[in-house]
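For this view, one protein chain was removed and the others were kept in their places.
So, chain A:
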Amino acid sequence: MADARSFFNEMLDESGRPRQPYARISEWLEEKPSNFLTKKSRDAETIFRRLGITFAVYGAEEATERLIPFDPIPRIISASEWRRLSAGIDQRVRALNAFMHDIYHRQEILRAGRVPADLVLQNDAFLPEMAGFTPARKVYAHIIGTDLVRVSEDEFYVLEDNTRTPSGVSYMMENRETMMRLFPELFQTHHVSPVEQYPENLRQTLESVAPDPSKSTQTIVVLTPGIYNSAYFEHAFLADSMGVELVEGRDLFVDAGKVFMRTTREPKQVDVIYRRIDDAFLDPLTFNPGSMLGVPGLFDAYRAGNVTICNAPGTGIADDKAIYAYVPDIIEFYTGQKPILNNVPTWNCSRPDDLAYVLDNLEDIVVKEVHGSGGYGMLIGPTASKRQIAEFRKILESNPGNYIAQPTLALSACPTHVATGIAPRHVDLRPFVLIGDQVRITPGGLTRVALKKGSLVVNSSQGGGTKDTWVLED
């Protein structure tokens, strides 16, 4: 693994010449006057603001709706690079679904000792309520966002699998729309794979896992916690672009084991729920009794096979950070093949040897909370102060099982528009995968970019931005 300070530049090679996929863009950028991108960025911001493409920041009262900064220089992936990435993602998501079917049934992988049984069975994300139940087509995670980072010409690593309710697909689509409005000329000179088929593919995927897929029309709904949720824009966007209802828990009820929505006329039976609320809030009768977001009786209706919930309850086990280290074993166990995409080497702090190593090397590595997300509860050793490291050491020692650690990766960097002009900034990539009657991977995804110089944190809640992601056709 390369040193964090010598990163892979996606546009320029070692001698400063543009790499092939970026050849035209590089030329185009050089032709433009210096204030050109500044103006275009402002145009983009106006578009986003008027459309209300926002995310909510919890706890920030005045600015409850914020824009994610949008960078107008696209991130470009060649056709051959994409083929390899998508083959790797395909392999990974099939294996994860097979894994979930197994651990909620015969648990062969645990009996074979390839994954420690405690790690699964004692895990909060493992739902005993799902044991013995088989969802339609044996699919558990229907919608997955795989987080990838690149460290060299040929090396991509999977950071995380996001098998619960991955966000960001609306940004992928709106970023593309915005780019087409701002720079129509670029689309004439590049063959960019379209992403606009995503909503249709999502609908096909959801229809294909309905309890009775032979019905001519399926009633599909998107279940949201409501307008104050951070991803509400995305929920509305998805329902709208699929042409289905966006519902809250209070719009649904269960009667005689079936799920209905309250309409202005007769109640209407629901076949498939694309839920954007967490397991614990789905059904107060089965899970968190204090939740007002869910639908009483939903889980029983689900287990009776009268409605499909996407993603299935209990899929969190597949993207648990402690399970992550075993995904290469999981792939080999269920597919008999070597993983195409690498995992980042991971130390599991619950193991004494690993913990000792982590404590000795805190300055050089990244430590993450097993259940954390959004860039909270983590330590980035190389950029942390001595005091932060000392404080984190105490927390880690008091509850080591709550943490994993990974080496700091030399994340690749893409040309990005910043105050001083164009400069490389670190990026990651989240492509979106749909699994139903087939696996559908949209060519593209969400590229997140760390806007601060040298920063490796790309999360929107930590001030990261996004870019349009282009997969070129041959």
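The rule we apply is simple: a contact is a pair of C-beta atoms (placed from the backbone, for glycine too) under 8 Å apart; a residue touches a chain by one contact, two chains touch by 3 or more; residues count from 1.
Assume contacts and distances are computed from a predicted model.
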**Item:** Protein that the absent chain corresponds to, by UniProt name, given "Alpha-E domain-containing protein", "NADPH-dependent FMN reductase", "Iron ABC transporter permease" or "Cupredoxin family copper-binding protein"
**Value:** "Alpha-E domain-containing protein"
**Request:** Using the touch definition up top, pick the residue from A:D13, A:D124 or A:D240 that touches the left-out chain.
**Result:** A:D240
**Item:** Residue of A:I227, A:M292 or A:A356 in touch with the missing chain, whole complex considered
**Value:** A:I227
**Request:** Mind listing the chain A residues that contact the chain we can't see here?
**Result:** 49-52, 226-227, 232, 236, 239-240, 245-248, 250-251, 261-265
